[in-house]
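Pasting a structure here, questions to come.
Of the protein chains in this complex, one is absent; all others appear in place.
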Amino acid sequence: MMTEIRKIVLPGEVLGDLKENKPSYGTFEENGKIISKFLGIPKESRGYMSVIPLSGVYVPKRQDKVIGFITDVEKFGWIVDINSPWQAFLSLSEAVDEFIDFKKTDISRFYDVGDIIYAQVVDKKRGDIQLSMKNPMARKLRDGVTVKITPSKVPRLIGKEGSMINTIKEKTKTIIRVGQNGVVWLSGEKVEKAIKAIKMIDEKSHIIGLTDEITKLLSD
Amino acid sequence: MRQEYVLKLLEADERVDGRKLDEFRNIKIETDIIERAEGSARVKIGKTDVIVGIKMDLAEPFPDIPDEGMLKTGAEFSPIASPDFTSGPPGEDATELARIVDRGIRESECIDLEKLCLKSGEKVWCVFVDVHMINHDGNLIDTSALAAVAALMKTKIPELKGDEIIRDKLKKKLPIKHTPITITVGKVLGKFLIDPIREEEEVLDSKLTVAVMEDGKICAMQKSGNQGLSDEETIKMIDLAIKKSKEIRKLL
Partner (left out) sequence: MGMKPKEKMIVKGKRLDGRKPDEIREIEMKVGVIPNANGSAQVRFGRTVAIAAVYGPRPLFPKHRQESDTAIIQCRYNMAPFSVEERIRPGPSRREVEISKVTRLALEPALFLEEYPETVVDVYIEIIQADGSTRVTGINAASLALADAGVPMRDLVVALSGGKIDGTTIIDLCGKEDNYSVADIPLAFLPRKGEITLLQMDGQLTPDEMKTIIKNVIKAGKKVYEKQKEALRKKYQE
């Protein structure tokens, strides 16, 4: 069965001309040409040429909502693993509203090692990533299980206006939170089926007709 | 976190990949993959991937066993195989694995070492078994031991012209007397687990590795892990290892 796949470009491949397009994410310019940095899927939109990589680590951006794992409790905050080459820090002031006398309080009562949080990236200076729990969506995620996917495939998992992720949630009756950092948290009875669907999207995001395959998988 | 999930499934006798507790993953054995080696094999158990290469060289025998060839086993936990492996000399895990694989081959008398003697007390063949990890997804010991035996069974001795080894010309097969099969049984939550993947290995209380010969005799054993085992448990684990060894033996 010949599966149709989206067009794929390679690192160093010439995508177009600066006269026709402007270089965007995943591309660079050289001698008037726009060139791909990645093995990925090219996208031309409103005069911008970009490439979505098919693999790669998570590079945090301000405002990203991420799922992180508390790995260390310090005096003024927590060290958080956000599935990225850089560690993130959640400061006391960004995590807790009340006044805390840190000399008397053991802040692990708020968040402790092993806790999973849904937080937002509020600052990024070079390798220094600051998180915050102030966004109303932010919370501690209790129980459940986590799964990792390629960060660049998160938009595909979410789908247009949430269509894909909502379908998975409904058909498997699970609660799912997706972090931009490629970490997905699930809770519910039929978690295994949802995980299967998520893994399929991670592996086959370049295939046209993926939505139908997922629907089929979920209906079985 | 992830470990809790693995344990939760195990409590219900379920595993992350849907296998039964005593079920092996898919096993793929390829031999003669390295032409320049005297013998070789690449074994994949699930995603775990190991290559074993066999090289032969002339050596002086040990003074106390002048009529026997030699066997030397080494293992490299190459950093390509896992984010946790670093380059450098073999650590305790790599060294232990090499010695366990060695013991299975040596104690079972897998290779007829006497037939590798060329001149008593002076010149014998030395068989080098080198284990090289390619991808680590648990159960490295069973995978490495299986690859070692598969490679040895296909190994050919180079031709000898006086003291000159002519490797282009591989003549006779390495004389194999027995084929040990090594099975590791893990214990967690009072249950016994066969062929754990990496995530499962992280939650095991203890492991028992058993090398079994074709007649059902045990020729080597190793317990690892920092929890103890009762004698009943030990016997059950040995029985399970022997049972599984029969299945694996059919693949060779």
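Chains: A and B, in written order; residue numbering restarts at 1 for each.
Convention: a residue touches a chain if its C-beta (ideal position, glycine included) is under 8 Å from a C-beta of that chain, and two chains touch if they have at least 3 such contacts.
Predicted model only: the values in this text are computed from it and were never measured.
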Requested in this report: Could you tell me which of B:P63, B:P89, B:G162 or B:G190 touches the chain that is not displayed?
Outcome: B:P89
Query raised in the report: Of the residues in subunit B, which ones touch the absent chain?
Result: 34-37, 40, 47, 49, 51, 53-55, 57, 74, 76, 78-83, 87, 89-90, 128, 130, 132, 134-137, 167
Requested in this report: For the chain that got dropped from the picture, name the residues of subunit A it touches.
Outcome: 1, 3, 5, 8, 10-12, 14, 26, 28, 35, 37-40, 53-57, 59, 85-87, 126-127, 150, 152, 206-207
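Criterion: only the chains that are shown with their structure count from here on.
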Report summary line: Note: subunit B sits from subunit A at a C-alpha centroid distance in Å of 40
